[in-house]
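Data first, discussion second: the structure below is written as structure tokens.
Only a single protein chain was left out; the remaining protein chains are all shown in position.
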Amino acid sequence: MNRRAAVLLAMLAAALILLPAVANSYVLSVATLILFFAYTGQAWNVMMGFAGQLSLGHSLYVGVAAYAAAGLFFHFGIGPWAGVWLAMLLCTALGAVIGFLAFRFGISGVYFALLTIAFAEFTRIGFDHIDWLGGPGGLFIKVEQREHMDLLDLRGPPQMFYYVMLALTAGAFALCAWLLRSRAGYYWQAIREDEQAAQALGINTFRWKMLAMVLSSALTALAGVFFAFYYNNLFPEQIFHISRSIEIILGPVIGGVGTLFGPILGAAVLTILADSITELLAALGIEIPGVKQVFYGVVLLAVVMFLPHGIWPTLARKLGLEGRD
Amino acid sequence: MALLEVEKVCKSFRGLRAVVDASFGVAEGSIVGLIGPNGAGKTTIFNVVAGVLVPDSGEIRFGGRRIDGLRPDQVCAAGIGRTFQLVRPFAGLSVLDNVIVGALKRAAGVPEARRHALEILEKLGLGARRDLPAAALTLPDRKRLEVARALATRPRLLLLDEVMAGLRPTECDQMVEVFREINRREGLTILLIEHVMRAVMALAQHIVVLHHGEIIARGTPEKVVRDPAVLECYLGEETEV
Partner (left out) sequence: MPIELVVNVVIAGVLTGLVYGLMALGLSVIFGVVRVVNFAHGEMMTIAMYATVVLFAALQLDPFLAVVPVAGLFFVFGTLLQAGVINPFITRPEHSQFMLLVAVAIIMVNGLLMVFGPDARNVQVDYQLESYAIGPILLDKARLYASAAAVAASAALFAFFKFTRAGKAIRACADNYLGAKVVGLDVKRYYALTFGLGSACVAVAGCMMILLVDVSPVLGPAYTLLAFVIVIVGGLGSMGGALLGGVLIGVSEALAGLFITPSAKSMFSFALLILVLLLRPQGLLGRKP
């Protein structure tokens, strides 16, 4: 990374850390949402951007993890720091199963995407019938207090949630930066570019694709646990829905698949613009359901058609952030 | 015992017999050419050796060990590198990163792979272009990159599939020199498919001729070039007037 990029990164980090001191609760909630999508987008990016496997069913991991942690808390009073282990275990197992089935049977491309959708949809309908976890009516975690910070049970003020999400996002960013430069990063990108050529160079593509799959699902699980304790209510129809999966990929696709900053930039651009539009329309007295999503669709369409590599690569070039000093 | 032994290999595709009872050996440290008209089955043999295809019958032995049926990445691990007839660079990666991917096979980590990759790029004359995206290379450079990448895996045997196609005579001669050098200095064994006779005659110490999936001639370049069966399959039969 060159000097200009390093300076900008430091400034961004400082801004993010100091934000709660200057922002009102609305801005803070938007910022937390941006970080949430930046994080899940980064987790998804490991599979798609690095290993080239298009998953359109990532809502499966968010949902399973959320319900696992929430279920433990609701029924047994077990806090999220313990619940997260079960969540990660379940999601890793799920990712491994789906990956194994797909890669062993040679399913790729659009068929792989459909497979991931099928698993998510199957689970969505399934959870509607699990009454122990609330069924279609939803699972609600009691919110006892919002004043003082109870990090152990993740009960507390919005600032606490913001910093938790910021820590997760920063951690994911660091992890992906490290991975990109490691053997895993090279091998994944080779597989993404040309799987057969990668095999000819001695890469066991099955093993590495599985690794990407499992890592991606495990990382997404953390987002699911956060989701459960931030929103405190879970409905199968919402959390497993395919729109959730699409929301997860919007950030990276718009920002730039396979890049480090793409998911974060994409999440920021999308959330800020979408919220601005909703605010604008509300101010004009127009409250039509669906406007925000149409906007998402239009942005996605524009990016896919005119900026196929996402916004970040072009932006980075313009700002002179590429290359070494 | 030859380094690579192909014994009675047969391969058919839905009734089309691509390779029939092919048997030949490649001695360690030698350069062997595999020639024949289009559709003779040469690339099929390569794909069988490289693990992309499984032979219907027959055996492939490398260094005495059977390798038929192994996956392509296992074949590479055993010590065989290959290039593709239509070059397949990792277009989104830089030239250097392309070769690093190959070098990682034998290197302990990325720094070591990087050093080795840089060495190989210099050897093939691509050092100056190492940070360019692979997609930006000209065809001759892409061919060099393909070879560099395969060499980075430190193979004992290198399979070259029509590497000279599309190169101008001077570029072809440069490539020939590179292979001669590596063969002489490091003892790399080379099996090459070629149509460009200039390269075959300059490089190959031994030639195997394939026609309709069967081996019809073998021997030194001088002998093979005069073999009537070979002339017939390339030039067609003489017609009565």
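Think of it as A and B in the order they're written, each chain with its own count starting at 1.
By our rule, contacts are C-beta pairs under 8 Å (C-beta built on N, C-alpha and C of every residue); 3 or more make two chains touch, one makes a residue touch a chain.
Because the structure is predicted, anything quoted here is derived from the model rather than measured.
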item	value
Partner chains on view for the chain not depicted	A
Hidden partner chain, touching residue among A:L89, A:L300 or A:L315	A:L300
Candidates A:A118, A:A174 or A:L319 - the one touching the absent chain	A:A118
Residue numbers in chain A that touch the chain omitted from display	48, 54, 56, 101, 105, 107, 109-111, 113-115, 117-119, 121-122, 125-126, 128-129, 242-243, 246, 249, 253, 257, 288-291, 293-294, 296-298, 300-301, 304-305, 308
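As a convention for this text, only the chains that are shown with their structure count from here on.
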item	value
Rounded Å distance, chain A centre to chain B centre (Cα mean)	44
Of chain A, residues touching chain B in the complex	181-183, 186-187, 189-190, 192-194, 196-205, 258
Chain B residues within the chain A interface of the complex	50, 52, 71-73, 76-77, 81-82, 84, 88-93, 97, 100-102, 104-105, 109-110, 149-150, 152-153
